[in-house]
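Structure in structure tokens, see below.
Only one protein chain is missing from this complex, and each of the others stays in its spot.
Every chain is named by a letter (A and B) in the order it is written, and numbering of its residues begins at 1.
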Amino acid sequence: MIRFLVTSSIRRRLVFQLSIMAALLSIVFFVAVRSVAEQAAADTQDNILAASATSIADALYSERGQVRVELPYSALSMLGTISEDRVFYRIVADGETVTGYDDLAVPKADQGQRAALFVTEQYRGEEVRVVSIARAVSNGVRAADVRIVIAQTRRGLAQISSQITTNAMAVAIGFFLMATALSLLAAQSAVAPVKKLAESVTRRGPKDLRPVISKTPGELVPLVDALNNFMMRLRASLTRSEEFIAEAAHRVRTPLATVRTQAEVVHRQMEKPENRKALREMIRAVDESSRSAGQLLDHAMVTFRTDQLEQDEINLATLADETCDRLQPTAELKDIEIVRTFSKEPATIFGDRILMQNAVRNILDNAIKYSPAESVITVRVENSSDQAVLSVIDQGRGFGDADLGKLTSRFSRGSNVDDIVGSGLGLTIADEVMQAHGGQLHIEPNKEGVGACVMLIFDRSL
Amino acid sequence: MRFLLVEDNLQLAKALKERFALEGHVVDHAEDLSDAMTSTSTVAYDLILLDIMLPDGDGRSFLKTHRGKAERTPVIVLTARSEVSDRVGLLDLGADDYITKPFDFAELEARCRAVLRRQGGSVNNAREFADLVFDPTTGSLKVSGEERGLRNRELRLLEVFFGSPGQIFSKTYLMDRLFSFDEDVSENAIEVYVGRLRKKLEGSQARIETVRGLGYRMIQQS
């Protein structure tokens, strides 16, 4: 039970506790109503019995030294007004039965007691309520001690009692049900702010670390404070991580940029081919290392972001278009033509815009790098009911007979690209981004001749 | 053309200045943001090259102020930071393009050209030689008023010759200008592009002349 209380929801606990209280109250209510009503019914019977006995007492008279009585009609008929109970009576004077049922016992009463005496006993196989009153009737010589005893069975009382029990039970059950329903409502409304808070936090995007400012009841303030505090620290920590990556990139790249530029300047001043060759190799090495460093850092950033993926609405065609624009100058340097073939209807997917841009840029960048001058690269976006596909098709050397599966693993490159600067991370990054989005990176030889076709496939069924 | 280079790395700045001078561009150098502010308020530049990590602040704030003043001068950001995090923010702030350090000068040049070309014909860069009218920014070449389409490498080759008509350029020099360092091409490749350029200039008074053992030059036919 205690375990149940600790682990179950606040709402269930509230409902449970309130229901128990309602049940207890219902029982108390039931018992109270029943006992009060039964007492009232019993009192009613006693009152009528007393009235009946009194009216008989008033009809006592003495005749020739004998105590006699003319039983008033109303004395017994009044007993029949509230129930159909059997009635017995006995009138005793000085121990001698005057009239009535002479086997009806006379309750023992203190001498001189005038008030009505009530007892409950068995008579003729049934429980009866008995009233007894005493009267002194003078027979001229002395006063005879007369006892009037009236008994009535309690069937009517039992009937009233069972009726009251039924009614009280119905009311108690009704009360319990109503109280339980109300406690459900109360629990609901008590828990509502917690739910609202949870919903407002759940609805947030992964990058939304603003403090919670929605109004909450006083009891929840510590929780909200703790939550806000935690989010503040998380945000600081996230910012530090991002800053660190950005700062690291800056630290590595800036000196490389200087070296490269100076090498370029020197290269131009060199006349001897062997010197020029040496410088060119140096520049290439610089490019290689800066690209590696850049992609490593990009990769770190991608990994970091995939942990908290945002869900933007992205039109693949727009994304491809922007990336093509961006890389157009690079392609033009080699007189490479980028042909864009986009489906008419928007190919909408949901994902992290920055990561998707990065993936597409890496693939297109690769394609430009590995394509010969004056070739054509086709960027195609296709949209169907079950998938959206972005493909980049080049006329380069393709990936030869390299294991296409391994191409996407870190630092792997095609076997025939030794002379082209670039780490193997480009495809790795794209592949990881795709996996984070539930899509897949697919590489196949260009069907229309030489080259490769890299496809980003998003299944809509997922 | 007149560029403003905002860059705190003096060696890099010096190298870039020299390199742009070769293309016939004048480059003013600003070492920090306040310097850059002063320069932009006095001189109208055709293009700004902006580093974003500067000693007295973030280049992005300059970009913001710059765009806030409704300045149309295009800005290319030079960044050494991670691409992933910076890219979108930079373009959103109004940069026309960006390039990650270290970069191939040819690529930077190509991007400058692309940005200027996108800027449209606001600046007339057209130069004339003999019966040629050549605008390196738009890549347009007219022979006696007749438009001749140029491919990128032909354009860049022509730009070299237009920079100093009559001057002889060695094959090595031309190769440096045309090809990037990761392309391994023989000197013969340059002959192919010279041949193509000559075709484009057919019927013109200007022509590319081979100077044996030395290289090529552009001259006006008599």
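Basically, contacts are C-beta pairs under 8 Å (C-beta built on N, C-alpha and C of every residue); 3 or more make two chains touch, one makes a residue touch a chain.
Operating definition for what follows: contacts and distances are computed from a predicted model.
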item: Protein name (UniProt record) of the chain left out of view, among "Chromate transporter", "Roadblock/LC7 family protein", "Periplasmic iron-binding protein" or "glycine dehydrogenase (aminomethyl-transferring)"; value: "Periplasmic iron-binding protein"
item: Displayed chains contacted by the hidden chain, counting the whole assembly; value: A
item: Contact with the hidden chain (one of A:Ala50, A:Leu79 or A:Leu364); value: A:Leu79
item: Residue in contact with the excluded chain [from A:Arg12, A:Arg34 or A:Arg68]; value: A:Arg68
item: Option touching the unshown chain, where A:Gly95, A:Gly125 or A:Gly218 are the choices; value: A:Gly125
item: Touch with the omitted chain, as defined above, among A:Leu14, A:Ala42 or A:Val87; value: A:Val87
item: Chain A residues that touch the omitted chain in the full complex; value: 68-77, 79-80, 84-88, 98-101, 124-126, 155
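Just so we're on the same page, only the chains that are shown with their structure count from here on.
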item: Separation of chain A from chain B, taking each centre as the mean of its C-alpha atoms, in whole Å; value: 62
item: Touching residues (chain side chain B, partner chain A) in the complex; value: 9, 11-12, 15-16, 18-19, 53, 80-88, 97, 100-107, 110-111, 113-114, 151-153, 172-173, 176, 180-184
item: Contact footprint of chain B on chain A as seen in their complex; value: 242, 245-247, 249-254, 256-262, 264-265, 267-268, 271, 276, 280, 283-284, 286-287, 290, 294, 297-298, 301-302, 305, 326, 328-330, 332-335, 353-355, 357-358, 369, 373-374, 419-421
